[in-house]
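Okay, here's the structure, questions in a sec.
Removed from the display is one protein chain of the complex; every other protein chain stays in position.
For subunit A:
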C-alpha cells in the first residue's frame, strides 16, 4: 500500500512532461492537417501573385530582367578574376584560396587511393570473399552474428516459395539480433508451410502471434522458434486497414487458432481459412475493434 501511495508523486514530474510531449509529438491528429495547411498556403500565394501580376507592364519587366542579368555577369567576372576559375556561382560566396583547395583535393585523392589499395588487397587474398564484401558496403558496423541465418532463410523462402515472397529482411538488433522477415500476404501460406516443413531447421513452434495497428497499415507478427535448433525468427505480414486479410495458419500451427481469433476480435483482421473465426474476448455483438488506434472507447473515463 505504501508503494501505491508513493507512485503518483514519482510520476508527477514525468506526467507533466508527458503532457507537453503529447502536444508536440502527437502525430495522428496533426498528420491529416498538414496537407490542408500546404494547400491553403499554395492557394493564398496564388491569390497574391495574380493581382500583382496584372498591373505590371511588359516593358518594365524586361528592364528588370536585363538589369538582373547584367548584375549576374558582373559578379561572375569578378569571381573569375579572384579565383582564377571560370564563373562558378558558389565561388562568390566564399573567397577560396586555390592552394588550400589543391591540398584538400590531393588529400582526398590519397585517401581514395589508400582505400582502393586496401580493398584490392582484401579482394586479392585467396579465400577472401570479395562478393560478400561487395554486397554489404553500406554497413559500417560489423555484420550481425545472425546474418548467415537470415541469408539462409531468405534464400530458402525465395527458392521454395518465389522470388517476390519476401518484401523486407533485416536483423532486429534490439531483440538480440533476431532475423526479421516481411512476407507478402498472398504468399504467406506457402511460406508458412515451407518454414514449418523444412527438414532440420524447421520452425515447429509458433510462440506468439501479435497484431499491430500502424495507422497506415495493419501488421500480423509471428514469433517462431525451432525446438530442435533453438533458432528464432520473426515473420511479419502487412495488410491494409480497410479490408485487412491475412491467410490463416491454423492448419499449419494449431496454436494460431485462438491467437488469430484474438487479433480478429481486437484489430479486425480477417483470416481466410480459419476454422472458427469468431470474437473471443469481446461479446459477440460488440461493435468495433478496440485495439485499433482510431477506436473510440465507450467510456471516456477509461
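Here is the rule we go by: contacts are C-beta pairs under 8 Å (C-beta built on N, C-alpha and C of every residue); 3 or more make two chains touch, one makes a residue touch a chain; residues count from 1.
Rule of thumb we're sticking to: contacts and distances are computed from a predicted model.
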item	value
Per UniProt record, name of the chain withheld from view ["Ferredoxin", "Dihydroxyacetone kinase DhaL subunit", "ABC transporter ATP-binding protein" or "NADH-quinone oxidoreductase subunit D"]	"NADH-quinone oxidoreductase subunit D"
On subunit A, residues whose C-beta touches the chain left out of the figure	1-4, 7, 10-11, 13-14, 17-18, 21, 25, 172, 174-176, 178, 204-208, 210-213, 221, 223, 227, 230, 234, 253-255, 257-259, 266, 279-283, 290-291, 302
